[in-house]
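Before I ask anything, let me first share the structure, which is written out below as structure tokens.
Omission of a single protein chain aside, the complex is shown with its protein chains in their original locations.
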Amino acid sequence: MPNGIPITAKEIGTEANPARPGQEHGTLTGWIQDLVFTVDHKKLGLMYLGMGWLFFVVAGTMAAIIRTQLFVPNNHLVSPQAFNSLFTMHGTSMIFFVAMPMIFGLANYMVPLQIGARDMAFPRLNAFSFWLTFFGACLMFFSYVGAPGLYGAGAAPDVAWFALAPLTSRAFSIGTSVDYWSLGLLVTGVGSVTGGINIMVTIFCYRCKGMTLYRMPLFVWLSLVTMFLVVTFLPPLSAAQIMLVLERFFGAKFFETQAGGSAILWQHFFWIFGHPEVYILVLPAFGVISEVVPVFSRKPIFGYPMMVAASVMIGFVSAGVWAHHMFTIGMSSYSITFFAFATMVIAVPTGIKIFNWLGTMYGGKIRLELPMLWAIAFLFQFLIAGLTGIMLGVAPFDWQLNDSYFVIAHFHYVIVGGIIFAVFAASYYWYPKAFGRMLNKKLGIWHFWLFTIGFHLTFDPQHIAGILGMPRRIYTYQAGRGWEIWNQISTIGAFIQGIAALIFVINLIVSARKGAIAGDDPWDAWTLEWATSSPPPDYNFEQLPEVKSRRPVWDLKHPEDPDWKFE
Amino acid sequence: MEMNWNRGSRHGHERQTPVRFRRFSLIQRNRSILGVAALTLQNLANASAQDSTIRAVQNIFDPLSAPAEILYRISLLVLATCAIIFLVVAGLLTYAIIRYRRKGGADDLEEPPQVYGSAAIELAWTVPPILIVVVLVLVTARTIGEIQKPKLPNDAEQVRIIGHRFWWEVRYPKYDVVTADEIHVPLSDRSKRIATEFVLESADVIHGFWVPQLNGKTMLVPNHTNTMWVEPYKTGIYLGNCTVLCGAQHANMLIRVVVDTPERYQQWLNEQKATPADDQSVEEGKRQFIANSCGACHDIGGTNAKGVFGPDLTHFASRQTLGSGVAANNEENLRSWLQDPQVLKPGCLMPNMKLGDKQVQSILAYLRTLK
Partner (left out) sequence: MSTEYLAAAETEWKLPSPRKVALILVILTESALFTIFVVAYLFYLGKSLNPPYPHEVLEFPWLGSFLLFGSSATIVLAEKNLKKGAVVGFHVWWAITAAMGFGFLIYTGFEWHKLIYEDGLTLGTNLFGSTYYSLVGLHASHVLVGFILLSMILIFSLTGKLQHRHHEHVEMVSWYWHFVDGVWAVVVLVVYIIGGNS
């Protein structure tokens, strides 16, 4: 117990029972009113995260149905139309209603605390952004009951999450499914952009005294780059969707091949959004890992300036790689070579981040607490994801692997194996700050191992299925193609992940009341959020802090050996 | 596994293990060399020397065609590179976790040395990735050229493939042959190259063409023509899939590329060019076919049926499957299809024609004569 600060849950003393967020309002109606009208970044952050976990369960259930349908060849669990809706809604929900809200939620909660501010720059705009995001999700899910009615797939979007033209034109998509897709995402998109502006303004204009940009925690830096990408690259999606709405409702000819329009143009517009989007999702995950690994290795992050430079470089280069999703569309050799080159270039700053994290762990005293377990799993899995990404970036290899289960395996490795694992790390790390109580460790260990095993059982075999020729988005397959065993293992893994996720949700709920008291700083960490109570008061800090280094709380704990002497 | 090619009596899809079919294909090839000699002499339409090895397991690491081999070579290089990177980095990670794990007790009282970074180390680990990227980009550029700008022999065959929802229109412009769903190409030889160029177009939405053992995938985009080429080294029936979501029956828009020996290929072309003979015994079926407006969507050479929305049926009975691969082309499946296509392929664009049993029977008999 160095310096008298407790470092594990067992050592936490029993201070007064900390209040749960919203507990001051007593009644249920008071609590609901508080959430509906709140403009507090902490409550909104938790609401974003709550929305994310809610849709995670919903979209995860869809995945379970998909995997059950694919368990055996020629299965008839769901109709082909229902299956198309399932994977469309699974993908769209996971990206826009799970992953995006989670990164906005984490940024909302932690950025003002980490920069020593009282709230976001525009609190009411913050609430507006959340409710728009939530409403967009409701609008899209309303498609299940709207139009053709309650009979299953009905009008739910069924054109894949990237809604290729001309499949989305009125001729080939009769009914309103495509309209729910465009309109739902247009609404959510406005919420994302306004939220992104808010976070960027907060970071630029509300840092506490002494916190220059080069003293910000890496999570804040990565949130800044992420929100820059949101603000710049969500509009192309909105523009394409506006064009699609004009085409479907007013007869415009943007992607109408009969009128000379180009189906390829949709793909360009979509992927100009779509590729930066995946960096939007992954950069905050890097931020979380950059917070967790140093604290649990007991060393500062190795090479802070390079980490910042690499992150900014990734942000800019991500604008120039989009057509690697289009290698098979029939582009010229020059275009393909250029995009393959750009894709491999961006792998360099991404890859060396792994080295920086490795360098942080090297020579440290690694505590294998739950946040660190998730971070370590992230490191191995993100390494693999990055390498399969390189394989896909080599265009000729991609000509075999594109649109196959290998690609599905690759991006789930990034999004689940990388981003979701980082979100779990963030949850175990910051839940004590938000709720004043530690998450239950035993449940956490079960959660970690079940989810990791389930994850690998689900997605490792999918690499092989892709190598053996299994394409994406098929509701069934013939026997004898060599795909059966890989699909079966994958389905079993999916259910194991589901059980693990359930354990986590139970942990979240139970620990809010029964978890061990956390205190201000249960992990012996160094950034400003740990300098206030758990949970923080509404105004965050009694007095706004002044900092002199990147680890202000380290400076406080080590007045004889402060960081600002060495930085 | 059936070796004799008896059209119309296939039952579903065979399951095979790799070892078994490799042995069979050796036997098949030897037999076919003898068989073809016999055929040329006898000029039989029913070629029992056809290699009917169904290559259902399409492993991209088992290329059987020149472009697929080119892709395979670069894939091996990339895989090897990534494997080495993985072993090194994962090894270092594992080492760090084990070696620098907290030891507990007195050791915990002190924080480890607070190292902020090292420009030298960071430079050192940035240079190798850059070098790897440079090498990969150069190899990539060269391979792209090899695949996209191949120097095909002048007499390369050309097949025009037009994607529809949910079937493949197949045309041989040189020979004026139109068929559907089954593509025949001649076998190549490493000493004498015989290549086939596919010209890929679409009549409606974007589709994708992928037969891994022959080449990588290429999209079929409306208003935009793509080309690809194959140069297969082994006969057999290569299975593939449409790879771009095109609607409800995207999963059952299957590809069948039949690689024939050059002699058998010529024979097949001749069979396809011929107009089916008038068979009086199925005259009733032919009449029913026209009367029920089947000709509004389908084309049968030598009749008034000239529709283009659906597959050409002139030589329907010569194909191994119906519904672009969803079921074997036998009497039972054909009856089901005629009664209601939505049973075998729900969501396909052929509606239930509400045919009576007698009509189904007579049309069925007619269709099965269209060899």
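Lettered A and B in written order, each chain numbered from 1.
The working rule: contacts are C-beta pairs under 8 Å (C-beta built on N, C-alpha and C of every residue); 3 or more make two chains touch, one makes a residue touch a chain.
Predicted model only: the values in this text are computed from it and were never measured.
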{"item": "Neighbouring shown chains of the undisplayed chain, as defined at the top", "value": "A"}
{"item": "Among A:38, A:88, A:168 or A:262, the residue in touch with the chain that has been omitted", "value": "A:262"}
{"item": "Of A:121, A:390 or A:494, the one touching the omitted chain in the full complex", "value": "A:121"}
{"item": "Given A:158, A:521 or A:563, the one touching the chain that is not displayed", "value": "A:521"}
{"item": "Residue numbers in chain A that touch the chain omitted from display", "value": "121-122, 193, 196-197, 200-201, 204-210, 231-236, 238-240, 242-243, 246-247, 250-254, 259-262, 265, 269, 272, 520-521, 530-532, 541-547, 552, 556"}
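The rule we apply is simple: only the chains that are shown with their structure count from here on.
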{"item": "Distance between chain centroids, defined by C-alpha means - chain A, chain B (Å)", "value": "37"}
{"item": "Partner chain B, residues of chain A touching it in the complex", "value": "1-2, 7, 79-81, 84, 159-160, 164, 166-167, 171-172, 257, 260-264, 297-300, 302-306, 328-330, 333, 336-337, 340-341, 344-345, 347-348, 351-352, 354-356, 358-359, 361-368, 376, 379-380, 383-384, 387-388, 390-391, 394-404, 467-469, 471-482, 561, 563, 566-567"}
{"item": "Partner chain A, residues of chain B touching it in the complex", "value": "13-16, 54, 56-61, 68, 70-71, 74-75, 78-79, 81-82, 85-86, 89-90, 92-93, 96-97, 100-103, 107-118, 121-122, 125-126, 129-130, 133, 136-137, 139-141, 143-145, 147-149, 165, 204-206, 208, 210, 212, 215-219, 221-226, 239-252, 254, 325, 346-347"}
